[in-house]
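Heads up: the structure comes next, in structure tokens.
Now for chain A:
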Amino acid sequence: MKLEGKRLIWQDYQKEIADDHYFYARSCIRQTFFPGAEAVFVKILKDELGKDIHDNAHHTSCTGIGYHSDVVPFDTTMTVVARQFALMTEAGYENYAASCITSFGLYTEILETWHHFPETEARIREFLYKATRREFNKPKNLAHASDIIYKFRHQIAAKAKFKLVDKNTGEPLKVVEHIGCHYSKMFPHKGIGGAEYPYVLSGMIEAWGGEVVDYPERRHCCGFGFRQYLVQANRGFSISCSKKKFESMEPYEPDLIITNCPGCPMFLDRWQYALSEMEGKTYGKNNHGIPVFTYEEVAGMLMGYNPWEIGLQVHQVQAEPLLDKIGIPYDASQKFKGKNGEDIGIPESPSYLKFYAD
Partner candidate 1 sequence: MTFDLFVLPFFIGLLFLVAVLVIKYSRWIALMDAPDRVKAGMALFSVNLLKSLREVFLESLLHRKMFKRNALLGYMHMSFALGWFLLIVMGNLESRIYSGGHINPPYYPIFLKFFIHDKRVLPFEIFTLPGFFRFTMDLLLLYVLSGLVLALFKRTRSKWFGLKRTTKHNSFDRWALTSLWLIFPMRLLAESFTAGIYQGGGFLTNTLGSFFALILPVQYLAYPAWWAYSTMLGVFFVTLPWSRFMHIPTEIVLIFLRNAGIEPGKYPGSFSEIEIRSCPRCGVCIDVCQMNQVGLTGSTAVYFIRSLRDKQPDISLNANCMMCGRCLEACPVGIDTLGLRVGARNVDNKILASDFSYLPARQETEKNVDVVYFAGCMGHLTPAVKRAMLQIFEAAGINYTFLDEDGSICCGRPLKLAGMKDAALKLVAENTSKIKRTNAKILVTSCPICYKVFNNDYKLDGMQVMHHSVFIDKLVEDKKLTLNPLGIKTVYHDPCELGRGSGIYEQPRHVLKQISEVAGVTEERANALCCGGSIGELNMSATQRNVIRDNALNVLCEPNPDILVTACPLCKKTFGPGSGTPVLDIAELVAESMNQEKPALKSKTIVEV
Partner candidate 2 sequence: MDKKAVNFGYIVTRDRQIDFDANDHTISRIVANAEPSLNLCISCGTCSATCSAAQFTDFSLRKIILLLRRDEIKSLEKEISKCMLCGKCQLVCPRNVSTRNLIIQISKALTTVHP
């Protein structure tokens, strides 16, 4: 592979990312599955980078799940999104930072729609006003949270205690990056690096000392797809998609997978468990599986945050082997302890995937 070739393409897909003062819209799914990730994002921005980030308690779901599952009409979705923008305007912010990829895609889609059809925008403004007496300004800058981390990746690297490097050999870790479909596949110019060779996560991996793995099924969907997972009859399709990716990346022996989407880390992580129970097959060495993290979790790990505080224990594929490889210290006895040392319970051990509990 010629990296300079990719760099040429990346030049064409750069975007403006606001420098400070973000209105942060959380993700329904991420708050539920990996709540530590969003917490780390806020913490890094506030504490490490000293940015102003507004975490608003009143915003709702963007309705993306309902919209992509064909149960919420577009007008409704646009009106709900208009309300989020109103909250941003009311809070005095202009830069909208979405935690969720689907939300980000949806906001982009709505802004593009309004751009091309001003009458639609006017209609939605009217809907919102009639329903809530609220008015709004469109965001001046719309970014996905991963765009922001990408923007500050070098600052983060400078502050980090660890690198994506094997502490014993000094070799860079092999990292698979997985981009959420709604990030740039619909609007390539809204994503860093475009749709074919997105750079947003690769940039972080490079900056943090790792080596990006470009494997044949890199572009393939993780298998989430709202209609696939949410309809139980289609879950076989979902898991089959994930399997296709694992089979394709397996020969590269990746050390970890980094994702920037709510569903991807969930499914790439949990389906490894399901596949192991169904077929007896595990990926990664020594039945360890391939650990899957969000970019914020990885940033937090490298910052030296307590792995259990950022929620790495709620991952199905265990983090310990990777922590050991990088040399990140952890207290095994605290893995399943809650906030005040209270016991949160140890999950049932899987049959094939390695599980660590003190």
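Selection rule, in plain terms: all candidates are chains of the complex that A comes from, given by their letters.
Simple rule for what comes next: a residue touches a chain if its C-beta (ideal position, glycine included) is under 8 Å from a C-beta of that chain, and two chains touch if they have at least 3 such contacts; residues count from 1.
Here the structure is a predicted model, which is why all the values come from computation and not from measurement.
For chain A, the touching partner in this complex, chosen from 1 or 2, is 2.
Taken together, the chain A residues at the contact with candidate 2 in this complex read 232-233, 235-237, 239-240, 243-244, 274-275, 277-280, 351-352.
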